[in-house]
Each structure stands twice: as structure tokens, then as C-alpha cells.
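Worksheet: one structure, shown below.
Every protein chain except one is present and positioned as in the full complex.
Entry: chain A
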Amino acid sequence: MFDLAFIIEKAVLIGGIITVSLLIAMYSTWAERKVAGFMQDRLGPNRAGWGGLLQPLADGLKLFMKEEIIPNASNKTLFILGPALAMLTAMMTSAVIPWGGKIEVFGRTVDLQIADINIGILYIFGVVSMGVYGIMIGGWASNNKFSLLAALRGASQMISYELAMGLAIIALLMITGSLSLKTIVEQQSTGWWNFFLQPVGFLIFMVCAFAECNRTPFDLPEAENELNFGYHQEYSSMKLGFYLFAEYINMFISSALMATLYFGGYDIPFVNDANLGANIGINALAAIQGITLFLKVAFFIFFFMWVRWTIPRFRYDQLMNLGWKVLIPLALLNMLVTGAVILWLGH
């Protein structure tokens, strides 16, 4: 009835990817503070461990040890459900991203991807649209007007930017002709990276990714000068940690997505992957491919931080104007031009 080897293979893969996501998110918090320190001519964390490398562990321990406060007037079930949902939706997206080619373990060929479904991009879209609930439920259940306002802001921001993101992806899909992320990566490893075919689309996608992750300059839901601490104001201990952590996981996954969709995914630049694989064996090839993808991801994570410590926060009306009056028309135009060019070239 069950294919045991298959289940074990997928379980190991899921466990591995979740562990890696968590580790990267953990060290993103460290890297963020280091980058911030560098940009502001400070040192950043340097006490715990060499160069502050143990700082994330210390932070995690601190969050676990803190007293956990659930407000009396809050809705307890939903108050706990909020951060759990935020974390869940952040982790779920990683299921369809291809992290490398194939490897051979114990005579089995294993794809370094949890699920290669033929609607991969739409799946990501579905999960991203679920991400709103973590913020909304948490903000509402806190029974605090600042939290509620922040939750509403966050939700309307995410819905607005989802539209432009979807339109940017439609233009990309016109070129690739497939919704499967694996196919998209394979196309890019033989031909051009999609970034060179869709520069405007990439720009729109990236801006929207910033907004979906609630990162500066779009961190309106936690604008501390207006809303104290935003939707996680009433949260303490590890529940707060979950919200903050979910943001970093989202950042990691968005970076992986940008690398996969527009920058060739695990494709090694200037190298013919198939020839290299024939020379050094597919396991070594998969390792190099994985490292390539993670280097690309690391660059995008750095870019997220770079922007955060460079550009100040938008005002709410500016955010909405940018989303509805600039990005969506631009995305529509991009779609139109892409369609016209494809028609002209006669694909």
C-alpha cells in the first residue's frame, strides 16, 4: 500500500530543507545586525562566540526563557494560532523549490525537490495568499487597537502587492510556458537566464517580494513610530520569536524564489552542467549546484538587508500609490510587450 522507501526519502528531504531554512533564518538575524553595524560604522554583535557567531543561539535561548504573557482580554485560541500560522505558511513554500539536480543514494535517484508539481508557481501564490492570516488573526486576537490597525494594514498591503506580483509572473510564464519550477530552471540552464528576458518583470517581482515579506521600506505593519510595535505588540517569549523568525524565513524563501525564477536557480553560470556532471559524477554536481543556489540566495538576502538599512519607510498612501498606480500598470505594460514580442518572433 505504501512505498516505504519513497516516504523515508521525502521525510528526510523535508526534514533537511526545514532544518536548513531554520538555520539560514537564524544566521540571517546575525547577518542583519552585522550588515546594519557595517552600514552605520559600528561593530555589530561581537560578544557571544567568535565575531558574535553564537549570538542567534543566545537570542533564541533568551526568547525561550522569557515569561510568556497572554493578555486577559485576548482570544486565547486565535492568539496562539496566529504565530503558528505565520510560521507554517513561511515554511510551506519551500516544498516546490528545486534545491539542486539529482543525487544517488543507496542506488536510488533522488530529486533535490520535495514535490515537482505542474502548478508550482500557483502553489507558491496560494501559500503566499495564506500568509495574510497569520498577521490578521494574531493582530485581531490581541484585542489591541494598534495590533488590529497593523493587521489590517499588513493584510491590505499584501493583497495589493500580490496583484502586481501575479502580473509580473504571468509575463514570465509567457516565456517559459510552464508552471513547474523544475522545468523553468532546466530551461534557464540551457538558455538565457530569465532576468535578461524579463528585467522589468524581475524589478516588479522584487519590489512585491519586499512588500510581501513586510520588510523595509514596506514594513508599515510594524511601523513603530505610529503603531508601537505593530501586530505582534502583545506577543512575548517564543510566540514573538515565531513572528520575527517567520519574517526571516519568508526572506530566505523569497530570495530562493527570485534566484529560481529569474537567475537560473541551481544552474552554475558559464558552465555546462551536464558536461560537468559527466566528469565529476552527479552527486558532486548536485553539491556544487546546491552551493551555487545558496550563493545566489545569500546575495539576495544581503540585498534585502542592504535596502533595509538604506531606504526609509514609505508613508501608507505612498505605499498604496506605488502598488496600484505604478506597479500594476507597469506590470500590465510588461505583459503586453512580452506578448507582442513573442507574437512577433513567432513562437
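Throughout what follows, a residue touches a chain if its C-beta (ideal position, glycine included) is under 8 Å from a C-beta of that chain, and two chains touch if they have at least 3 such contacts; residues count from 1.
Everything below uses one rule, namely that contacts and distances are computed from a predicted model.
With the options "Putrescine transport system permease protein", "Thiosulfate oxidation carrier complex protein SoxZ", "NADH-quinone oxidoreductase subunit J" or "ABC transporter ATP-binding protein" in hand, the undepicted chain maps to the protein name "NADH-quinone oxidoreductase subunit J" (source: UniProt).
Considering the full assembly, A:M136 is the residue among A:I17, A:M136 or A:L330 that touches the omitted chain. Set against the missing chain, the residues A:F38, A:F125 or A:F146 yield one that touches it, A:F125. One of A:I18, A:L148, A:L244 or A:V307 touches the chain omitted from the figure, and that residue is A:L148. Although one chain is not drawn, the whole complex shows that of A:I117, A:L244 or A:A298 it is A:I117 that touches it. Annotation for chain A: contacts to the undisplayed chain at residues 1-2, 75, 78, 117-119, 122-123, 125-126, 129-130, 132-133, 136-137, 140, 148, 151-152, 155-156, 159, 179.
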